[in-house]
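Only a single protein chain was left out; the remaining protein chains are all shown in position.
Chain IDs A, B and C follow the sequence of writing; residue 1 opens each chain.
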């Protein structure tokens, strides 16, 4: 049973090849007399994508999609994650997979408090035992799992297109997002920025992406960094 | 802390007024030279809706929507439920709501086994205590909830249109669906059949609605009832 | 064959009863230990909805939906309209409905130029004749309609929830939107503001709704009105 910090793992397992080109050509299609063919220079793509993204005409970003294998996240996280409906999910089933010695996520604040941490870990060990005993008594897995905690980890495959990812990052890399899903969002952002820098240069919390904070939290360090500094230039 | 049986509660809190008329008029619009106005006889509506539903032209059913207040369901259930993406959800937040003496759902097979039932109930009591102690130690609610079990109950407001409901019923009233969500689906179906019988007369498992079983389970009692009997007539 | 100005007609034919209450109760559900029941004062609803809308937590607005019967709009308009995917449509079929002496929309700038207007109207009369002749020669309606112009009018029933409407208004009441769909958006906005003022008080172009212009057109009269004036207060 592992500590949370060592567990969350995000792998970009597949994506539209040349995702920047796919989106830039789609954008060009809207304004061209002939269907655009072949390549574009990196500069041409950058110019096109910068216009599209800054002006909010982001429907063309839907033509690039990204598939992530996500391991070792809590069921608390996945319950939040699957609320994003512009996405596709395949999640490990607690109805069908027996989780012996299940792994769990321990929140950092609990991990950092020895008394809380011990209490938490004891409870996880105990739940694992009870879950196993219910299964041994012949209770169906789909019923035994009712004792499993939110902290129990899950594996999930997620596909989102670049437009949906922008929205996901606006909401979930914000400092007001819950710590575990923010961590996931940051790992995903890092992956796609490596693969498609022109598509995700401006991705991040809404204050970075759009220069506004809908929550009105203007004293947060991101708002100071992304909005205040820019205005003072 | 209540037994599951007494807890699940489904209330139809709002719906499109005259939902059958809304859908029937929309269907008529597709084939009429003038925008159809005013009422239709019950027979006219029935004829129109029967054609639309049996022939699968169900997009017109999207014009009627239904809002349910759902109480006392487990987080196992809500995690499955929100995977239906053609729907709208507002769920009680475990980040923000303190659940003292939280309620829980106990699976019927566990409830029916005295030894399993005692073990399960003891564990629930214990988790409630641990959750409370973590909160008292200053751990944030959003972290303390990591110990809460799948069995913990939740409240959720759900809006689906009639087309999405048909799909939900096809999948979730099937005998192969998990017991708790099947129970929910049956309660929701009962509500909408009272309110809009013409829209939901044929709603139910896919064998009832479409005369097929994609899983190929032809010895199940629903298949026998809805497909075999009909064919023998 | 009518002048465009006399033709577009928008009727709100159905909507969630008490749409403001439906959304406000859903918002309350997220933060309450018990499922909220019964009514709320108008002030309570207003406070709740103002927070939800200004902070962008607009998923709760999905619980209220609105159905419009729209008559006398061009096929240019409906082709744009149905690109809004968070909505339901039932449109008059040109495959199945014979459009004798079809009606058409004439763009105001063409209507205001006598030479252009005559040319346009002559062509419409001619197309109507050709369409009729092709039908008489036994050509299927679904083929004869290939000669029909974008200007030909259509009837369409549209259902959108309040969240989707907000997005629609942000894009389509903007002065940069095409004139015909902007006209439609303004008529729809007027209807829902009468019915649910608390939900749509801040609805409108994105500069009004969010205080930003993604297109960077800061010299437009809406931006001046909604952003500049407010900042100078």
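In this text, contacts are C-beta pairs under 8 Å (C-beta built on N, C-alpha and C of every residue); 3 or more make two chains touch, one makes a residue touch a chain.
Since the structure is predicted, the reported quantities are computational estimates derived from the model, not experimental observations.
Within the whole complex, touches from the chain that is not shown fall on A, B, C. In the complete assembly, the contact with the undisplayed chain comes from C:75, out of C:15, C:75, C:172 or C:210. Here the missing chain is touched by one residue of C:50, C:123 or C:201, and it is C:123.
Chain B residues in contact with the hidden partner, per the touch definition given at the top, are 54-56, 210-212, 214-216.
Touching the omitted chain from chain C are residues 74-76, 78-79, 82-83, 85, 89, 94-95, 104-107, 109-110, 113, 115-116, 119-120, 123-124, 126-127, 130, 133-134, 137, 139-140, 142-151, 178-179. Where chain A meets the chain that is not shown, the touching residues are 13-18, 22, 25-27, 29-35, 59-60, 62-63, 65, 67, 69, 71, 88-93, 96-99, 155-157, 159, 161.
Following the convention adopted for this analysis, only the chains that are shown with their structure count from here on.
Under the touch definition stated at the top, chain B and chain C share these contacting partners: A.
Taking only C-alpha atoms, you rotate chain A by 180 degrees to land it on chain B; that is to the nearest 5. Averaged C-alpha coordinates put the centre of chain A at 33 Å from the centre of chain C.
Mean C-alpha position of chain A lies 27 Å from that of chain B. In chain B, 89 are the positions where the chain touches two or more neighbouring chains simultaneously.
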